[in-house]
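Removed: one protein chain of the complex. Kept in place: all other protein chains.
For clarity, chains are labelled A, B and C in written order, and residue numbers in each chain start from 1.
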């Protein structure tokens, strides 16, 4: 239903900080104004644009605060200790990591450790997600609150989960005796 | 190089939106349309406004100096907006094809003051599509059948979207008293309050009016 | 048993692999219509007799009626699902169908494909006020403006958006605007090279 590339497309609207190595007046985009850019001065721009500038060697990327080995280690511990999903520092943590590690590896300290930690956190959360799906379906509940789950996480189980619940709803409706029009 | 039609004039009471706000609304409409089982109201204004913005920007690009740094950034933005527009209209077209008779019926039952379900172009397409499919059935099958079988029984053949499909949503405005499960023999009725910022998974049906009013967004 | 042929048509659809089109089964369709005709005629006879007093004949009438309806459902489902497939092909192959696929369509299906092609084109042209929007493009979110491509076949001349003429020769490599070569990639004429 939704391609991960589309989730990434949404993530690319996130603002990241870059330090440009050139000067540029304000750019009037349809989606809002960007800049001005001054050499050496940090500025926030959308991720898609940062990737483009980086590819053209026109900037250095400042990693987001949370993209830091110590902070991520704490986060991993918190996620391990908690029964529930903990709030993530960015709702696009997976996509932003993935993109920045590809196009701006050199700008990110201990990039390999960051990659591993993010993947560990992801795996912890996905395992939690699967057992909560199982509990949810077995519980006869008809709805659930899913705070702190990110879009990419939702997306990996989206079809499976919605189709299962659709089916459960039909089976439950059978039981409560809704007489259906016949169609043979 | 600035987007010169920065504002979209509305009717008397409507607020005037900036191009950036229109784009945001369009993106929201795109995701809602993507995840809702039924066809939502047409957002013709948003689509037309964004297409005008793109055209204006393309003209600006033509006039700009070759090799200007900004050109590629503007072009990338145009590509991104065009993607949202095409994807949005494609999803709608698919639903129109899947549920043609149902949608045309809904549209014919619509009250004067309600917003249209289809844009004029979509309506024309839906009509032509329905005629062509029924014509095909007729020429290859129905007219060769015995006298009492020659018509399509719409009660049986109309395909409807399943409004009971499950969807994911994010709450934009506190909304009280959503009846998510009617009272049945075995269970009592179930009512939930939606708090701003929360995410839920539930059936689409009780939420349909709140998607239309933007109190919740589908994710 | 009633509606056996009709069921065969449905089994044929179920077997059909994605991206293929089985030959239009004119023979089976005719047999289904013949069976319907026979059921209908028998029923007419029995209904007249039943009205004249032999009401015990109604059981057979009901059963044949169910058979008529079943045949109708299967036959229409056969046509409907083939149209769905034809439509999908319009989006995947473009406005010209490969000859071997077209060969498997019946005449009315070819006509329907052309009609669909036309209404789709008219619709896309009517979007907005500036010449429309090609919805068969931009199938994936854009990543870069330009893409590096390699020709998989000899395709001949190609005019780029800025008016240059390129010759797309097998194995030649080019740097093109994504928006102008997406179709050629989808149709397997160019290959997108990613590093």
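In this text, a contact is a pair of C-beta atoms (placed from the backbone, for glycine too) under 8 Å apart; a residue touches a chain by one contact, two chains touch by 3 or more.
Basically, contacts and distances are computed from a predicted model.
One chain of this complex is left out of the view, and of "ZYRO0C01826p", "Ribosomal RNA-processing protein 40", "DNA replication complex GINS protein PSF3" or "Exosome complex component RRP45", the protein name its UniProt record gives is "DNA replication complex GINS protein PSF3". Hidden chain, full complex: it touches shown chains A, B, C.
The chain not shown here is touched by just one of C:38, C:63, C:96 or C:167, and that residue is C:63. Residues of subunit B that touch the chain left out of view are 156-157, 159-160, 162. Where subunit C meets the missing chain, the touching residues are 1-2, 7, 10-11, 13-14, 17-20, 42, 46, 56-57, 59-60, 62-67, 69-70, 73-74, 76-77, 80-81, 88-89, 92-93, 98, 100-101, 140, 143, 147, 178, 182, 185-188, 191-192, 194. Residues 3-5, 8, 98, 102, 130, 133-134, 137-138, 152, 155-160, 163-164, 167-168, 170-175, 178-180, 182-184 are the ones on subunit A that touch the missing chain.
Simple rule for what comes next: only the chains that are shown with their structure count from here on.
Of the two chain pairs considered here, A-C and A-B, the higher C-beta contact count falls to A-B.
Centres computed as Cα averages put subunit A at a distance of 25 Å from subunit B.
Averaged C-alpha coordinates put the centre of subunit A at 37 Å from the centre of subunit C. The residues of subunit C that reach two or more other chains are 69, 140-141, listed in rising order.
Multi-chain contact residues of subunit B (touching two or more other chains) are listed as 72, 76, 80, 83, 87.
The residues of subunit A lying in touch with subunit B in their complex are 1-2, 6, 9, 22, 24, 27-32, 34, 48-49, 52, 142-149, 151, 154, 158, 161-162, 165-166, 169-170, 175-177, 181, 183.
On subunit B, the positions that touch subunit A within their shared complex are 1-3, 19-20, 23-24, 34-35, 50, 53-54, 57, 69-70, 72-74, 76-78, 80-81, 83, 87, 155-156, 162, 164-168, 180-181, 184-186, 190, 192, 197-203, 219.
Across the interface of their complex, subunit C is touched by residues 47-48, 51-52, 55, 72, 75-76, 79-80, 82-83, 85-87, 89-90, 93, 97, 121-122, 124-125, 128-129, 132-133, 136-137, 139-141, 144-149, 152, 157 of subunit B.
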